[in-house]
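Heads up, one of the protein chains got dropped from this complex, but the rest are sitting where they should.
Chain naming follows the written order as A, B, C, D and E, and within any one chain the residues start at number 1.
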Amino acid sequence: MSKSDIKKLGRKFRKVVLDTSERLGMDTALIDKDAVREILEYLRDEEKMQYNMLRHLTCVDYLHRDPRFEVVYVLYSMSNKTQVVIKAAVPEDDPTIDSVHDLFGCANWAEREVWDMYGVDFKGHPDLRRILMYEEFDGHPLRKDYDKQASQPRVELRKTERDAIEEFKTFHKQQPEQGSRS
Amino acid sequence: MAAQTVTLERQKRGFWVQTYLPEIFKGMGVTLKHFFGAIAKPSENIVTVSYPEEQRPYPARYRGRHRLMVREDGQVRCVACMCCSTICPANCIHIEAAEHDDPSVEKYPETFVIDQLRCIVCGLCVEACPCDAIRMDTGVHCSPFIAEDTDDFNALEGELRARERAFYARDLLMEAGDHSRAVQGGRRSF
Amino acid sequence: MTAEIEHDDINDLHTEPMLLNMGPSHPAMHGTVRMVLTLDGETVIKVDPEIGYLHRGFEKECEHATWTQVFPYTDRLNYVSPLLNNFGFALAAEKLLEIEATPRCNTIRTIMGEVSRLSDHLTCVGAGSLELGGFSAFLYAIEGRELIWDLTEEVTGARMTVTYARIGGLKDDITPDFADSWRVKRERLLEIIDDVDKLLTKNRIFLDRMQGTGIISQEDAISYGYSGPCMRSTGIDYDLRKDHPYFAYGDIDFDVPVGTTGDNFDRYLIRMEEMRQSIRIIDQCVAKMPDGPVNCDDPRVVLPEKERVYNSIEGMINHFKIIFEGIQVPAGEIYSYTEAGNGELGYYVVSNGTGNPWKVSVRSPSFYHMPAIHKMIEGAMIADIIPTFDTINMIGGEIDR
Amino acid sequence: MLAEYIPLVWLFGLCGAVVASIMVATTLLGPSPDDLEEADGGPTPKSQAFECGSEPIGQARQRFSVKFYLVAISFIVFDVEAVFVIPWAVVFRDLGWYGFWTMLVFLVVLTLGLVYEWKSGGLEWD
Amino acid sequence: MNFIDVALIPLLKIGVIVFGFAMLIGSMLTLAERKQSAYIQRRKGPNRAYLFRKDLRLNGLFHLIADGLKMLLKEDFVPHGANRKLHLLAPMLGLMPAMVIFAIVPFMDYACTGAMAAPIAGKDYCFPEELGALANAPLAELSNPLFNADLNHWFQVANIHSGLLYIFAVTGLAVYGSAIAGWASNSKFSLLGGLRASAQMISYEVSMGLSLAGILMIYGTLDVNELVREQGELLFGFLPQWGIVLQPLAFFLFLTASIAESKRAPFDMPEAESELVAGYFTEYSAMKFAVFSLGEFVTVVFIAAIVSTLFLGGWQVPWLYADGFHFTAASMPSAVAAQQLTVEAAQSALTANTNFAPDIALPYWLVVALRIGGFVTKVLLMCFLQLQFRWTVPRFRYDQIMHLGWKILLPLSIANLLITALVILLV
Partner (left out) sequence: MPKCKINGKSITVERGTTIIQAAAELGFDIPHFCYHPGLSVPANCRMCLVEVKGARKLLPACYTQVSDKMEVQTDSERVVQSRRAVLEFILVNHPVDCPICDQAGECKLQDYYMDYDTQESRLRTPKVSKVKVYPIGPEVVYDGERCILCTRCVRFCDEITGTNELTVVERGDRSEIRTFPGRELDNNYSMCTVDLCPVGALTSRDFRFKCRVWLLKSTDSICAGCSRGCSIHMEQHRSEVQRYRPRYNPEINDYWMCDAGRLSYKELHRDRMLKPLINGAAYTWPQVAEKGAALLRESIDALGEEGADKVGFVFSPQSSCEGLYMARRFAEEALGCTRHYVGGRPHGDQDDFLIQRDKNPNRNGLLLQFPRGQRPQPFEQLLADMESGQIKILYMMGSEVPVEGAQAERFRELLRELDLFVLQAPRGDGLDELARVILPASTHAEQRGTYINCDGVAQQTREAFKPLGSSLPDWQIAMKLAARLGAPLTTTFIAKLQEEMWEAMKANAQPAPEAPEAETTEADDDAPEEAAAP
């Protein structure tokens, strides 16, 4: 079923779907990174496809290859029980891609993780912070050129605490109706 | 269809459920049952094992402390092929090979140290050993500390010594060793 | 008049919001997560979960390990049900290698996987009771879990860090007396489940805490990629064992319980029911355990028998090549998924044809459950965080990797 | 009459002394804490108030939710009720139906108050 | 007023009752709770501490000493920014009320040094050796120590006429301990715990007071001793007229409210460890911490004592009276007759009528011992019940506690009061 879906996708978006393959039961489409929102939205909303669940969002770093990164979206259709994999190629010199956090709720954290680990910038993400590493961490640890044994200096005081105080103050300022009657 | 979906219907709460009491009494019944059960027949109904005095027997497959098997002549079976230290995900095995006086042995581990604190007890080393030289079937778990020695922790020095004790060297590992039925270097004939 | 009052006064009865760090070292945060709460009295206005306190660089480590060496790492993902993680990764690698496990291996994997699921659910239900103050139910559940771990220990040689699966097979066959051992433990497990049931399921205090709290809607659940009991609590029967049967699940008769409202109580009920179903699955598998080899017959992948290694140069060479080079997995990529204790455990694995995986990315269920926690908690009370957080069953090792 | 209260004086004195001596004992016997203050007068990580290992955000002593005050006010109302009811109850048998009706009026008024508070959400917590 | 009366006897009573009984049981409960929970949960519980020899463990009894010593020797820690004085004061306020409240708990009726005490209509009366001026007094005067010098309240620290009011007064004080602890610690968890504690305790105090109104109506006294004495009467000629029999609803209401007062599970919101870490005593360590929990356990003993006193007949052993067991009311002078008699007439009636002999005659000292034993047993049972309760049920949510207190217990206790009043008037 999904085979025809991926073909259909290839036909409909002839310009931005660079390649499709079906190896190992993985129906994969390699797409242009600028079309990611368009394609994901189409796959989600199209009547016959309804790929309404984003199963997984990750990124692969192919060092020494151009484009270097591939952001991978694994989509699943709850109604048809089928899966497609969308891969968006992201070059090393411009590691940005559109965020899909408003299409799929889970993309919010998944994109934060990809940013944290690979340094791929998701445009339009509301809160692109590091998620697993700490704020002061330098570099993106899952990039292939980040040494496994690399160490970083100890951080004395975490900035997030300070930020939280700031946040508290702004929260207080923005929503006075939530505060006391004063 | 092998698997089918069953919707769990939610029961309406009856009056007695709403009054708290019957269900609480039922619960008290359960706890009291266990309470008196434990007092009446502690051996059956108390599942705690008072560890240092009582010990639960480990099953046959239990992966415990390592041991090094020995040859017939009491020397170590290991030929320092480094398979175990290669596959060890924790890098806890350190081997230094040396030439053996006996040309039929050729190679033996001059140093063979397992850092029991680094060891993650995955058992891959046993699987990787091509000579049946290392095994983890001692049934002793990898605690490098001995109860009487805990006083050492009062001092940093003691802690360091305790860390050192986690390094199990060859001879210590061989103490639990045994003869293996596997033929060293392969059977020469069938 | 009431409405007027509500408008004029009650909504105005707010005070200064209080910012409170809940976690990382907080009894209910399972050790490793921090929630920055904005409180109005007892009510949570805003929640910002922060994870990463248990980050161990799983994926980085995997990229530097051979395919076999990944198994010890997967034990430590969802450390309550390590076997399921093991089998999930084995399945992914096997799909890449295009090999199939033997029927006996599949059945054993099914059994041990369900055993692990039992331990996962017992822990979750027990811990939920503990955090709501019902200590006894927790310890009964833990006793059940100990039984299960004893069983696991008999089969695998370790209680938690099992490292039992291998690509193309298993470390060992199941123990010969497994069926007897299981029969004894099964009776006790059923008793324990009944005890927990009696203590909790109809107790009004428990019902008040669980019902109507931590509700997630179907739309949100799909959008946030929910799976497992959390997804099924909303009434969607998404269970990979049913939808895409793997191992021996296709031949086995079992029910997939689903809830109706998506609240904590539904998740609790589903876990209770799934435990009974797991016992049913294991019973069936034990009854029809196929004979035959456990490991598949592929010298590229499976270590030769020890007898051959000790005695023939052929076996020795085979052994050596697999040990020092690792299993050579053909280049390719796969997204492989299994139903773990908490939901869909996916591995996105990329191989470049060498002995080390190029990338192992884990789709851990908890990582997809946590981002939506604000949907469940905001507007509720502090105390509601506890059952909600528990029925989501966040496991630090899994979410932080 | 007051002689009956003499033991109470003893009791209060004795209990106070015992509890105070426990306090003194633990302060004296236990190891005395050190480095509880940084050079700038701020707290060291050890002496910081517990907030799950993170640095506390904002003040602990702030205005807290008005609901707690509502409870206090309701308490005053109903505890005063109890104060009236208890003496009445003791002599209830002597008062007979007259006492019953008067107290009924009192209770109804108070119950109406409770109902009003209930309806207007004063007893709700979220 | 001599030295013995003013100082020695009260101090002795305080020593035995408050420190010898309440504190001892309270501290024993720390171990008992752990042991009991262990058995409930199929564990062994604490059993490691030993004295002198490693095998001299007595199944963990020495943990009492070991834990106390440990607590005493731990570092006494005050967080930065805490109000040191209040921080110190709070645990004292937590323990004090629980201790002083034992002043009014009667372990036995007055001890009769005069002639044999004897039951009339289920109540014991102590006849002096020489009736003297009392001879023509109404029978009730026999219970008045002003007239009857042979009444010795050796089993109660202070025999106060308004004992129940004293209870309410002192429990009201208990709020301060946790509230101050919560505020003084300068920690948010403590603050929330303290707030919860104060709101919860004052809420339940209302229900607690009102639920007792029924008891007061029935027995018509505030004197705790008198309350217990009244419960010795037999209903329908055979059933001891205990509070729980006459006021079953009030029993549950009062028990619930008082457990809520003691802040123990399932009402342990102020210290709910899964939400507030340790609630108002998060920032306490060493003996200060222990004092809080000791206070909690002494409160448990107190609740057990007061519930036993008010609802379970106090020191009354069923059918046991000063001269032995009377299984039916028929073997005693009837109540209506007794109330109108003078002391002298009553005595002569008692001695004259051989029908009034006890079914099983017992010496007076044995009766005293049985009654004290009976009371202690009841207290221990109630303690056990409270602990058992804790290990069975999950904890409420905060709003549910307030809901229970204000919307269920309060209306119920008002209803109970009215119904009791109606029943009394109608019957």
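Quick note on the criterion: contacts are C-beta pairs under 8 Å (C-beta built on N, C-alpha and C of every residue); 3 or more make two chains touch, one makes a residue touch a chain.
All values derive from a computational prediction rather than experimental measurement.
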Of the residues C:Ala179, C:Ile313 or C:Ala331, I need the one that contacts the missing chain. C:Ile313
Touching the left-out chain: which of B:Leu8, B:Ala38 or B:Ala80? B:Ala80
Of the residues B:Leu21, B:Ile39, B:Ala60 or B:Ala98, which one touches the chain left out of the display? B:Ala98
Touching the absent chain: which residues on subunit B qualify? 79-83, 86, 97-99, 103-104, 106-107, 130-131, 185-186, 188-190
Suppose we count only contacts with the excluded chain; which residues of subunit C make the list? 299-300, 308, 310-321, 324-325
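Please note the rule applied: only the chains that are shown with their structure count from here on.
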Relative to subunit E, which chain's C-alpha centre is the most remote? A
Distance-to-centre winner among chains (Cα means, whole assembly as reference): C
Chain pair whose interface holds the most contacting C-beta pairs: D-E
Round to the nearest whole Å and give the separation of the Cα centres of subunit C and subunit D. 45
Based only on mean CA positions, could you tell me how far subunit A sits from subunit B in angstrom? 41
Separation of subunit C from subunit E, taking each centre as the mean of its C-alpha atoms, in whole Å: 50
Residues touching two or more other chains, restricted to subunit E: which are they? 40-43, 188-189, 277, 391-393, 398-399
Quick check: what residues of subunit C touch more than one other chain, meaning two or more? 14-16, 18-20, 26, 36, 40, 42, 136, 143, 199, 203, 205, 381
Tell me, which parts of subunit B touch subunit C in their complex? 2-10, 13, 17-20, 23-24, 26-27, 29-31, 34, 47, 58-59, 61-63, 83, 86-87, 89-90, 120-124, 127-128, 130-132, 136, 182-183, 186-187
Quick check: in the complex, which residue numbers of subunit E touch subunit C? 37, 40-43, 188-189, 192, 265-266, 268-269, 272-277, 391-400
Sort out for me which residues of subunit D touch subunit C in the complex. 51-54, 56-58, 62-68, 119-121, 124-126
